[in-house]
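All protein chains but one are shown in place.
In order of appearance the chains are A and B, and numbering begins at 1 in each one.
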Amino acid sequence: MIPSTVDRLLKPLHRWVWLDPHRRGRKLLRFAETEADGGRDLSRAAELTADPLLRRLYLRHSQDEQRHAELFRVRARQVLENAKASTLEVNWLTPGERGLDDLRVDATGEDALLAFLHLSEKAAAGRFTLYQSVLGTDEGTREVFREILEDEAFHMSYTRSQLARIAPRKQGLRLWQARAGRLWKTYLRLATALASVLGTVVLRAQYFLILPIFALLARRAQRREAPGFAKARGSNLTSQY
Amino acid sequence: MTLKRRGKIARTLILMGSAGPSIVDGARGLWRSDAGRKWLVPLLVFLCVTGLLLVVAASVEALAPFIYAIF
Partner (left out) sequence: MRILGISAHYHDSAAGLLIDGVPVCSVEEERLSRRKNDAAFPLLAIEWCLEQAGLEPEALDAVVFYEKPMLKFDRILNMALRTFPRSWRSFPQAMKNSLGEKLWVKGIIASQLGIAGSKILFTEHHQSHAAAAFYPSPFDEAAILTADGVGEWATLSVGRGSKARGIEMLRELRFPHSLGMLYSTFTAWLGFPVNEGEYKVMGLASYGEPSLADEVRRTVLPAADGSFRLDLDYFDFHASAKRSYSDKFTALFGAPREPWDPIDLGTAEGKRYADVAASVQLVLEELLLGLAQRLQRETALKALCLGGGVALNGVANALLLRESGFGQIYVPSAPGDAGCALGAALWADRIHFRRPHVPIPDHPYWGPVIDGKDLLRIAAEDGLECETLQDVPARVADELARGRIVGWMQGASELGPRALGNRSILAAPHDAAMRDKLNRGIKYREEFRPFAPAVPVEQARRFFDLPEGGERLGRFMSGVFKVRPEWRDKLGAVTHVDGTARVQTVDRATAPLFHALLEAYGARTGIPVLLNTSFNLAGEPIVNKAVEGYSTFRRSGIDVLVAGTTLATRRKGASDAMLPREAT
């Protein structure tokens, strides 16, 4: 599986990110969580589909994801056992199989779901291939990725063939829609992150500019409060206070 | 029975419509309470208004950074 161009260009950076054992361990733990979440999404997909073959495939896929989660978890514990704490996580640079995080299985059509899964698996396989190549001497972690990549090949293949089966005429369209959807979600993630940063700046400015005087008053009021029990309030139900 | 699913903008408009009375309710409650924190009313109102901005931003995710920027 070939990693994306962007990932290939950033290979030296990836190498640096994976170099630190504590960071590596934390990342593997995060991957474990993502795989477990993905597994739950897939079992939900199995519960919702009316197609018996898809149900069996989703359940198998879900079990694979659970197994991957366990592989990552076990390896993470081994890596973390002797690793010293590192403060810098750099999670944005090394996403796991995060595509499934954005999924609302209940609100996604069967063909759209298969297209989404296919692209997510493909992207994850590309990334995991890259991670394998930057792990230096960490043979244990490389082995975990190798094992998972074997499953990813199956996941890519079945999602593609099942998409062709249930939407023979619209498969191309669904894949393009899924690609556009991923792009849109990437933009939304970035926009939300940027908005969050701006919001934090605004609120922190308010905190230091406006709150100090109120903080003094709050402390004074606190000193007047008697310790222990207070009389129950018993307010009217029409009031939100 | 399925609840009528309103669009995000429609829901935000209804929510904004009820925000004024909610803020007044909060401010009145604080003013009348025996906690002795009348001085907190201006800050509570100010932050609630800030909160409305967050609600608007959340309703139009794609424009959220720009709304913050205007603010």
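In the analysis below, a residue touches a chain if its C-beta (ideal position, glycine included) is under 8 Å from a C-beta of that chain, and two chains touch if they have at least 3 such contacts.
Predicted, not measured: the structure shown is a model, and the values here were computed from it.
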{"item": "Touch list for subunit B against the chain that is not drawn", "value": "1-4, 6, 10-11, 14-19, 21-22, 25-26, 29-30, 37, 40, 43-44, 47-48, 50-51, 54-55, 58"}
{"item": "Contact set of subunit A toward the excluded chain (per top definition)", "value": "25, 29, 36, 40, 43-44, 46-47, 52-53, 55-57, 59-60, 62-63, 66, 73, 76-77, 80, 106, 154, 157-158, 161-162, 196, 199-200, 203-204, 207-208, 211-212, 214-215, 217-219, 222, 227-235, 237-241"}
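Note that in this section only the chains that are shown with their structure count from here on.
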{"item": "Subunit A and subunit B, separation of their C-alpha mean positions in angstrom", "value": "30"}
{"item": "Residue numbers on subunit B that touch subunit A, as the complex places them", "value": "22, 25-26, 28-30, 33, 35-37, 39-40, 43, 46-47, 50, 54, 57, 61-65, 67-69, 71"}
{"item": "Touching residues on subunit A, where the partner in the complex is subunit B", "value": "187-188, 191-192, 194-195, 198-199, 202-203, 206, 210-211, 214, 217-218, 221, 224, 235, 239-241"}
